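Omission of a single protein chain aside, the complex is shown with its protein chains in their original locations.
Each chain gets a letter, A, B and C, in the order it is written, and its residues are counted from 1.
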Amino acid sequence: MGQDSGDLALFRADIRAWLDENCPQDMRDGAVGEDSICWGGKNWNFTSEAQEIWLHRCATAGYSVPTWPVEYGGAGLNRDQEKIFHEEMARINARLPLQSFGIWMLGPALLQFGTHAQKLHFLPPIARGEIRWCQGYSEPGAGSDLASVQTKAEDKGDHWLVNGQKIWTSYANKADWIFALLRTDRDAPKHKGISFVLIDMRSEGASTRPIGLISGASPFCETFFDNVKVPKSYGEDIPSQVGEINRGWDVAKYLLTHEREMISGSAMLAGSGRSLGVILSESGHLDDPILRADVMRAEIDELAFGLTLERYKDQASAGQGTGDASAMLKYVGTELNKRRQELIMAGAGADALAWDDGRAPDWLRSKANSIEGGTSEVMLSILSRRVLGLPG
Amino acid sequence: MGQDSGDLALFRADIRAWLDENCPQDMRDGAVGEDSICWGGKNWNFTSEAQEIWLHRCATAGYSVPTWPVEYGGAGLNRDQEKIFHEEMARINARLPLQSFGIWMLGPALLQFGTHAQKLHFLPPIARGEIRWCQGYSEPGAGSDLASVQTKAEDKGDHWLVNGQKIWTSYANKADWIFALLRTDRDAPKHKGISFVLIDMRSEGASTRPIGLISGASPFCETFFDNVKVPKSYGEDIPSQVGEINRGWDVAKYLLTHEREMISGSAMLAGSGRSLGVILSESGHLDDPILRADVMRAEIDELAFGLTLERYKDQASAGQGTGDASAMLKYVGTELNKRRQELIMAGAGADALAWDDGRAPDWLRSKANSIEGGTSEVMLSILSRRVLGLPG
Amino acid sequence: MLADAARGFLDEAAPVAHLRAQRDAGQTHDPELWKQMAEMGWAGVLVPEAAGGADMGFAAANVLAEEMGRSLTASPFLSTAVIAATALRQISDERARTALAAIAGGARTYALAIDEGSKHAPEASALRAERDGNGFRLSGEKRFVVDGGFANHLLVLARTDAGLTLFDIPADRAGIARTAQAMIDSRDAARITFDGVEATGDNVLGQVDDAMTVLAPALHAGQAALAAEMSGLAAGAFGMTLAYLKERTQFGVPIGSFQALQHRAAHLWSDCEVTASAILNAGRMLDGDPDNAALAVSLAKARATQTAQLAVQEGVQMHGGIGMTDEFDMGFYMKRARVGAEWLGDYGYHAGVVARLRGF
Partner (left out) sequence: MLADAARGFLDEAAPVAHLRAQRDAGQTHDPELWKQMAEMGWAGVLVPEAAGGADMGFAAANVLAEEMGRSLTASPFLSTAVIAATALRQISDERARTALAAIAGGARTYALAIDEGSKHAPEASALRAERDGNGFRLSGEKRFVVDGGFANHLLVLARTDAGLTLFDIPADRAGIARTAQAMIDSRDAARITFDGVEATGDNVLGQVDDAMTVLAPALHAGQAALAAEMSGLAAGAFGMTLAYLKERTQFGVPIGSFQALQHRAAHLWSDCEVTASAILNAGRMLDGDPDNAALAVSLAKARATQTAQLAVQEGVQMHGGIGMTDEFDMGFYMKRARVGAEWLGDYGYHAGVVARLRGF
């Protein structure tokens, strides 16, 4: 961590004081599981008063989206300040006040490609946790080939008429709005006829159906568009698409890279969690040389990967965009997390074989890590072609 | 091992008596290393009188090539008898009397594709260890693409005029004759203009140059043909090519499969050697969980692979040719042997880092296992296309 | 061939859909299916002919287990027809003959109550059997008792004065409390408490203080059959994956034409082949030289555990998103592979046996 320089030392003191005063005790339990997340949105039921107060206070101070500009609901922190903010949050074990696809994905897309009016219209409600977004990229049968978008948007003058189906839309059944890739020109080449469109999920003809997973959970949905009318504009200089019409692939590509970069904070990556060795030594089976050796190797790889996450974040914030190389973080981090979950299961032995033990769902969930957000195979292909320059 | 049925029990008794009487004590030391091999050939210097006597006695009885027909110098043993023969040899730790590419490769090719006169002419000298053969397949730059043969044989009526270069010819500098793939029709498609030709290495214009390897040894050569005249016939019904002219690829393909099948006895495969765990426990470092776990895993995989070798041999001899599936033996066995050698080096630590310790050359040599005779990548491609039926 | 016949029956009567339906109905045992298996002679595969069994040997039992692995068939086959039958066939009294006949007929099912902690460790059994007159009273707890929720007899490993003793006790005897628990593989594993449960000398299998003479062969048989099941499971998962590689297209071509996937598929197939050899060998040794079969059995269990794990991991990954859905069968394979990895000794346990027997 080292020493902060003058300004940063002051900043740290301010943040610390603010957190001391504003973070409710109940939000200082370090909980990071699915159950403790605040997703926000119109249908959100706060799990406690403390959760609601904490979101409200953070949103007011801009700390739900600390790096966004102040005018769009953020606190305008730079990378060094952001780091300090997170360090101070971690120091008191504070929960994140809000998590959402609006913060992770749509926000960055709008900040990069949106009009000023679009940003003013859409960003603050995200920052305040009032509107919950979901992401409509994948389609049945397309898998890794994201550009093979079939869901079509026909131009009807003042609106698009949308028909088709998305799949793997996380929490679409709980979201208020969706940002989706739609085919707006069927005659253009595959990558040239796609638009990135914002759609109210309450629109007539939009519906969702949860997909049951092997872990027993249903975080994903199929999402159907059946003659859904989407206005072309939500107000002056507020088009319903982000970026230009038919250039939605540029936005999608940007977000794919961004997703891999910001994925570094995601629970699907190993490398910053509790020591695997300590977790397993509690089970008492680390005297088995097979298990012990596997855990030692995993501990080493997780520690080194955690350092790599930090290094890449530093590079990104120093303006040396890591770009395609960040596919490495997605690849290595998710494969490590799968290994971690396998070892946690092996360490727990028979104890973990009952559903109500709770470890099995995390283990099974981790198998999706190397599929969602781009498979490991896609990551390796990106690395080999774009970073290593191997021929197509 | 179980019990032999009546005939086989008699056969076992005969073999045992013959070995008792004929195998010199010095040849019962179980030595299998490079230094103890008898390769035969015109330039061969026996390392001991016992080695010479042993070869002579075996050749007389047909036991240098026990499964070859008696008329071509063998003993005509069937698979059950052969197994018993090898079991009895192993029981007294007897060395193999003779090893050669003539036995491993050319013999089977002639037995499958040769004329009766060719067999009578070429096989008995191989069985007696009088002629040593080498194999001329690979060419510089061709690597895994064996069919890209550039060494050309021009038709000059009663002879071929051969020009070109072979590489990775094992012990070409010590061989008397070479069987080589030559391009006899430059206009035919890649696989259709190749012939499998037998050439006397004393021919004018034939020369060799050893290739130094990282292990310090030079078992391979470059072999040059500079206007070498090769007769089209070595006598009545004894053509200088095996199989038809321009159909040498059939012979080569047969031998490639055969090579992978018979490779099962090769030192490049793990699975039948001394227990790795015992070897390493002698070094005293098996209390390190990392090393211990790696060795336990390797021991398990080697034992299971050894059983697989036996199973495939049994299948092959039961007439259920294992064909392309034998590429699996080459792939798994060589990768296991590389792992074995790595672990032997790791177990020996600093002791093995000096050249004169002797372990390093074996370790380095093993790296070639997954390259020579078809790379691991080629084996995996064969398996995926021909055994699993995945699309090209 | 036995394998073909078994596969034909299982594809019809107990494919993965059957396990799914059972799970969705909250059941862990289908008595009707077990009755059919008994009629085909599977329940008595290791029961001597004199007791009405088919006495087909361990290699045959492994073939059946392997096919059940391929179709993920849940049944008391391992606990009852393999483990209990192997224990009982070593005893030559009338009582054992009756028990074996009841097994072969399908009427009696067994569960093996040996482990108390989270890892397989029979020697560490702490459940006590105290002398009480001519008999014993058992007190303690067993966990991870596979099929223990529904079996009508229990094989219980208990600590007696000078060692361990194996008891065969009806599951409804007073003082036994069973808490059935569905595992992630949708099968049953019970926690069973023994509160002063009465046992007579008739309930002792083999000699007092010498459980292992009878139990070790039974464990070996069970471990080998479980290994066979895992090997079959791997083959089943691989078969689904291979079919998917051929039929699924992406970027305009079948995904099985991508070389990276081809090489991984070929590697997995190779791994399955090598494991299959270890399974065959274990059956051969159990039939031909049972006193020296321990190495072969642990080799098979270790290899099969590892291969099954690779097969289901590659299976899910190569199927992509669909592999993660409950609607698709691959998840069932993955869950069963995890349970199979733990039951009767995990990879490390059997690797330890191999090392010891190989002398290091």
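To be clear about the criterion, a residue touches a chain if its C-beta (ideal position, glycine included) is under 8 Å from a C-beta of that chain, and two chains touch if they have at least 3 such contacts.
Treat the numbers as computed from the prediction; the structure is a model and nothing was measured.
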Neighbouring shown chains of the undisplayed chain, as defined at the top: A, B, C
Selected from C:Phe9, C:Phe77, C:Phe136 or C:Phe258 as touching the chain missing from the view: C:Phe258
From B:Cys23, B:Ala127, B:Val228 or B:Leu291, residue that would touch the chain that is not displayed: B:Leu291
Residue numbers in chain B that touch the chain omitted from display: 138, 142-145, 167-168, 211-214, 216, 283, 285, 288-291, 338, 342, 345-346, 348-351, 353-355, 360, 363-364, 367-368, 370-372, 375-377, 380
Residues of chain A in contact with the chain not shown: 2, 275, 277-278, 280-281, 286, 292-293, 295-297, 299-301, 303-305, 307-308, 310-311, 325, 328, 331-332, 377, 379-381, 383-385, 387-392
For chain C, the residues touching the chain missing from this view: 258-260, 262-263
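Keep this in mind: only the chains that are shown with their structure count from here on.
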Chain of greatest Cα-centre distance to chain B: A
Chain whose Cα mean lies nearest the overall Cα mean: C
Approximate Å spacing (C-alpha centroids) for the pair chain B, chain C: 43
Centre distance in Å when chain A and chain C are each reduced to the mean of their C-alpha atoms: 42
Shared interface positions of chain C, touching two or more other chains: 351-352
Sites on chain A at which at least two other chains make contact: 289-290
